[in-house]
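For this depiction, one protein chain was excluded, whereas all remaining protein chains were kept in their positions.
And now, chain A:
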Amino acid sequence: MAVIEVNGLRKSYGELTVLDGVSFSVEEGEIFGILGPNGTGKTTTVECVEGLRQPDEGSISVLGLDPAKDGRRLRERIGVQLQHTQLPENIKVWEALDLYASFYAQPRDWRELMAEWGLDEKRDARFGKLSGGQKQRLFIALALVGNPRVAFLDELTTGLDPQARRTTWELIKRVRASGMTVVLVSHFMDEVEELCDRVAVFDRGRVVALDTPAGLIDGIDAEHRMSFTLMDGEPAGLADLPGVTGVSRTGDRVVVSGRADFATAVTAHLARHHVLVSDLRIDKRTLDDAFIALTGRSFGTKE
């Protein structure tokens, strides 16, 4: 069942078109990724879905509600973590959770959430004294305290160190395990690849692809390379294998380039002809490659 349906969203600010016909749907219980560089309309789209902004054109349905008309009822059922929002410096962790719980008709027990998100020790710490990772965990806990059916998390791990990112990812996986639908806005390929069931790739205000991360990667037809060092035997006939587009050799080092699943064909061929190799390397294709193939430009993950 689709929890969110978005059809033909358009929005422009004066001359600047931010959304140029965005459509997608999110299924119940999945982690749905919205991926793209900054300034491609991701956040605007999500804010329209949350009812914080109005699109110029297009329709949105979230849990059967129209965000523009039933905003209040909708906000009872969704949880939101926004980019660039803070809490008052002097509010304590427990006070923030207790306060936000009081905004909802049927909140979760905030003490339980505080423990789940590893904030027990920081219960009486003031917001201003928390580390980046602790703040982020508090924001996510606040997004979940209303016991929402859908959680929107915008730029979940921006500014976190690698350790804190990993921890956050593990917690998000637990959220999915509880059956909640999660919409994750991100400009990090690795994050989306790790967490999302399906991804909508945004570019210039449009959805240019929508698939599973693996599907997006497999869908690209870019050439990539594998290389190995010969130990024993002669690798003949590699150039004739399906998908292989080129073979070059420098001393014992062989580089094979090709498309699609050529690497499997090459390793099978080597095995069949009893060619022993070492130091085998295959350039792994990533979402980055998929993005370049889809949009014709590199991603540029810098803020």
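What we mean here is this: a residue touches a chain if its C-beta (ideal position, glycine included) is under 8 Å from a C-beta of that chain, and two chains touch if they have at least 3 such contacts; residues count from 1.
Rule of thumb we're sticking to: contacts and distances are computed from a predicted model.
When the listed names "ABC transporter permease", "AAA family ATPase", "Vitamin K-dependent gamma-carboxylase" or "Spore germination protein" are checked against UniProt, the chain not shown comes out as "ABC transporter permease".
Of the candidate positions A:Ala2, A:Ala68 or A:Ile91, contact with the unshown chain belongs to A:Ile91. Within the full complex, the residue among A:Arg75, A:Arg137 or A:Arg206 touching the omitted chain is A:Arg75.
Chain A meets the missing chain through residues 50, 52, 72, 75-76, 80, 82, 84-88, 90-91, 95, 98-100, 102-105, 146.
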